[in-house]
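Before I ask anything, here is the structure I am working with.
Every protein chain but one is kept in place in this view of the complex.
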Amino acid sequence: MISKEKLFQLFTETRAQTEIICAPLEIEDYVVQPVVDVSPPKWHLGHTTWFFEEFVLKKFQENYTLFDENSAFVFNSYYESVGEKVVRTDRGNLSRPTVAWIYEYRSYVTKAILDLFDDSPSFSEELLNVLEIGCHHEKQHQELLLTDIKYILGNNPLLPIYQKNFEENPIQVFPQKWEAVAEGIYEIGHKGDSFFYDNEIGRHKVYLNPFEISNKLITNGEYLEFIQNGGYKDVLLWHAEAWDWINSENITAPFYWHNVAGNWKQYTLSGLQDLNLEAPLSHISYFEAFAFAQWKGMRLPTEFEWEVSQDKFKWGSRWEWTESSYDAYPNYKKAEGALGEYNGKFMVNQKVLRGGSVATSANHTRATYRNFFQPHLRWQFTGVRLAK
Amino acid sequence: MISKEKLFQLFTETRAQTEIICAPLEIEDYVVQPVVDVSPPKWHLGHTTWFFEEFVLKKFQENYTLFDENSAFVFNSYYESVGEKVVRTDRGNLSRPTVAWIYEYRSYVTKAILDLFDDSPSFSEELLNVLEIGCHHEKQHQELLLTDIKYILGNNPLLPIYQKNFEENPIQVFPQKWEAVAEGIYEIGHKGDSFFYDNEIGRHKVYLNPFEISNKLITNGEYLEFIQNGGYKDVLLWHAEAWDWINSENITAPFYWHNVAGNWKQYTLSGLQDLNLEAPLSHISYFEAFAFAQWKGMRLPTEFEWEVSQDKFKWGSRWEWTESSYDAYPNYKKAEGALGEYNGKFMVNQKVLRGGSVATSANHTRATYRNFFQPHLRWQFTGVRLAK
Amino acid sequence: MISKEKLFQLFTETRAQTEIICAPLEIEDYVVQPVVDVSPPKWHLGHTTWFFEEFVLKKFQENYTLFDENSAFVFNSYYESVGEKVVRTDRGNLSRPTVAWIYEYRSYVTKAILDLFDDSPSFSEELLNVLEIGCHHEKQHQELLLTDIKYILGNNPLLPIYQKNFEENPIQVFPQKWEAVAEGIYEIGHKGDSFFYDNEIGRHKVYLNPFEISNKLITNGEYLEFIQNGGYKDVLLWHAEAWDWINSENITAPFYWHNVAGNWKQYTLSGLQDLNLEAPLSHISYFEAFAFAQWKGMRLPTEFEWEVSQDKFKWGSRWEWTESSYDAYPNYKKAEGALGEYNGKFMVNQKVLRGGSVATSANHTRATYRNFFQPHLRWQFTGVRLAK
Partner (left out) sequence: MISKEKLFQLFTETRAQTEIICAPLEIEDYVVQPVVDVSPPKWHLGHTTWFFEEFVLKKFQENYTLFDENSAFVFNSYYESVGEKVVRTDRGNLSRPTVAWIYEYRSYVTKAILDLFDDSPSFSEELLNVLEIGCHHEKQHQELLLTDIKYILGNNPLLPIYQKNFEENPIQVFPQKWEAVAEGIYEIGHKGDSFFYDNEIGRHKVYLNPFEISNKLITNGEYLEFIQNGGYKDVLLWHAEAWDWINSENITAPFYWHNVAGNWKQYTLSGLQDLNLEAPLSHISYFEAFAFAQWKGMRLPTEFEWEVSQDKFKWGSRWEWTESSYDAYPNYKKAEGALGEYNGKFMVNQKVLRGGSVATSANHTRATYRNFFQPHLRWQFTGVRLAK
């Protein structure tokens, strides 16, 4: 259990960091939602604030006065058991409440939480717990803020720059090696008393066959070879559903790659740049990761293989697609009540990603962290590590 | 042909009026596009400005320097023969260029046109003509600005007020009468040398049967009776396509009507108000106008009947649906070049509306003006006048 | 009013002709519905029979016993005021009732009507009227049977032949001429006491400007020139809605034209044939007819111009698109009851076609006949005659 002091630090840092991420935005950038998977930045700001009002202040702050009775419901999300929600596809049509209103709402709620710290000599375990979840929840949205901002700007025909010096593409300067792992029983899942989500506990044994895993992520250069060798045109490399997808959506390269007069360029948060062949591949779907591995005659690791071997390689610049579907661990238990909707309800038709990315908030991932997305999604900083 | 002096006045007034209309908006309101038929206010501002840059300054201002070579193309619209256009459904996803940029663009172009007035001792007929079209084009967008703003705010769950005193609902305080028009040959179409659009000239004769037309628009109260008598449930009153539409869209009342705990309310630009039964009906589709007329055992007038009889009644608060499809007049000729796309390309699957509305710019309609929309659209201030 | 004797002849001929049309079909051909605008032949057979049972036998045959209480409802169509209907898009999924059942149903109903002729010494005016409508209704479906069969076979990858000698493409062996018609008042609409539909009466005066109309339909050769001159790629020739349509549907030639290794071929009811450049153009949409006329610098005639001038040229091999939208004539009145739904409910978003086609039943068209379809439809034998 986190201490009240550490929680204070976590809370203030987290709230500040969200606003730092949004600082380079114009007001207009906060509003739009170009596709359903992306949320407007103003929504992220409001939603992470609403979370603290709904689950902390309403319950733990005596005589708490809501900032605005009528408007906050707009920021509920998938927590369907708490009140009415705005249909997700409509988020991008809401010009009100304004961005200014949302920043006032944030300040008001942040201050009310800080008052809670001041006023209560000690926090109950439940309060510590919910506040900590609220901070981690906001950190998750920090990553989404960055990837959604990239989508919003990267799909604007003017391709505006978010931040001149955002480092998306850290080069891996070490040689490729295969790390071998022996057959046997391994333990999987979160251990210790640091923070975790409901989907990563239930520590349990799995039996693994021997395997080897690469110490290096696939680079743009390696993927370009796949393209140049007709990878997108060879039906035998693709899942049936993937084949339909690349053909109906006319997919022929990773997201954010632009072929400008024969030269490959890549839109980054620092603007349009020449494609760096040494940089780790990014913004590909599971479907593409799988087809690439097929083409190489190898495969993606399972999430268990990844977890067991992850101390043998560096990770953290890309969310790494695994072969594992996002299923419940043995003895998985939903939390009670609205928070219980948190993770279990997404455990179908998703693939697990492990690792973390250049957009992931500091200390917000770990070896047992299970991220997940639908197999066709590409707007996150996703990458490929091979196994065999 | 308009004189240079009158044109100067028209131009300055028009440019100012557009900005007056937008004054009550928050920046966020300029950005969103909740449905495809509505454009974001920032787009209207940019597009009306682009029109002057593209068709006037590029051609008539020597050595004109474009405000911004890269961005203006975003504001091209349906003029498909001039450059690349942004797909209309994407307009609501463009956070850049910003609203501030657009106001600078407006100022820059306005000033360049004013310089043109200063610099050129006399204007060619072509220049007078294109500038006049530009002003009327912008006046058309002024009406769309108001109706689109109403849509944007009226579909926000917070139902914000645009302007406390906007008068949407002028009461008709005179008694209903039937005006009779005799059988015979009548002349239809624009006459004289005031401004007109290509779709209203080609003055020509039509033969009309005797008819009577009401001096009064249908009121909310009369339409409420239709609803209460099951008008939306009687298939025999509706076109086949209309019946599918009201059922698939679940249409049971005019747009902007809200039944709040059994009481009918109407969202107006001044906010949510009790439904005024005396006010002229508004925001109904052609489909509903037709079904209402069927229920009354009458019909809508044709556009010719309307034009011939319009000096016998007051009009101007609602665009009045007619029975006429939007077809070309005999000898209709498209203008040359890009401006030629203007009206003819919409002459299919649309119904003609005559009159004008509370949102129509001053002096921007006339007895021969042909407005047109698809038969299911309702976001304009549309109303019903009966004939028999 | 038709006599009982003539009606007898009309009825027996009509019922026989429907079955002659279906004779070349395999049972499987009766069942499928490749697109929503096409109905399965078995449905046409059942529906035309149901019409006589519902509107004649139920009412005029004392103690009539329904052929099958449970199944006939399947054959109701757009007559929404009579009972439950099968959603139109589902017609192609109904394997039962079987084709054999439907032929028995036809025989049973035909015989019951013939008994009515035998048993009743004289027919009431109402009975004569409804029976006559039933026959003409079935004749309309005879044309649809042929065009729907063409669609079903012409969209089968095996391109089967319907009938070796079906003459689709009668050549016009006379030279092209422009027939001039003087300005003035003309009378429009059905006259006399032969059969007519509700949409063509209300004979009334119209005023026409002087015009010229071609004595010849446009040929495949002339249209091929339009294609070869880039007609499908010049946005200025097309309605806005048409431009979206040809691009989203990838339309580059008339329906049933196939470019096989550089040679144009045409699927006909007699199978795939070399494109005959002298044959009248066929299977084009209104959108294409309009664009072609634009390209020629001419226009399509209005339906009034067509009706007034039709005795100056030969017609009957193609339904000729006109510029006229399908609106009601002055004083148009719907019939009472279910038959009243007949035509008026389609008077929106349709264009009028005049003439008749190689698929039209004998004596089933006339100079005042108003056919109508949506502007994008092409599966009928539609053609182009120009005016100027």
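A, B and C label the chains in the order they appear, each numbered from 1.
Note that in this section a residue touches a chain if its C-beta (ideal position, glycine included) is under 8 Å from a C-beta of that chain, and two chains touch if they have at least 3 such contacts.
Note that the structure is a prediction, hence the values are computed from the model and not measured.
The chain that is not drawn here is touched, among residues C:Val74, C:Val181, C:Leu224 or C:Ile246, by C:Val74. Listed residues A:Asn209, A:Gln228, A:Asn250 or A:Asn263: the one in touch with the omitted chain is A:Asn209.
From the options C:Thr98, C:Gln176 or C:Asn363, the residue with contact to the unseen chain in the full assembly is C:Thr98.
Although one chain is not displayed, chain A still touches it through residues 78, 80-81, 185, 204-207, 209, 235-236, 238-243, 286-287, 290, 299, 302, 323-328, 330-331, 340-341, 345-349, 351, 375. Within the entire complex, the positions of chain C that touch the omitted partner chain are 26-34, 42, 70-71, 73-74, 86, 90, 92-99, 152-153, 155-158, 160.
Please note the rule applied: only the chains that are shown with their structure count from here on.
Taken as a graph of touching chains, this assembly forms an open line, each chain in contact only with its neighbours along the path.
When every chain is reduced to the mean of its C-alpha atoms, the one closest to the centre of the whole protein set is B. Centre-to-centre separation between chain B and chain C, using Cα means, comes to 37 Å.
Averaged Cα coordinates give chain A a centre that lies 45 Å from the centre of chain B. For chain B, residues touching at least two other chains: there are none.
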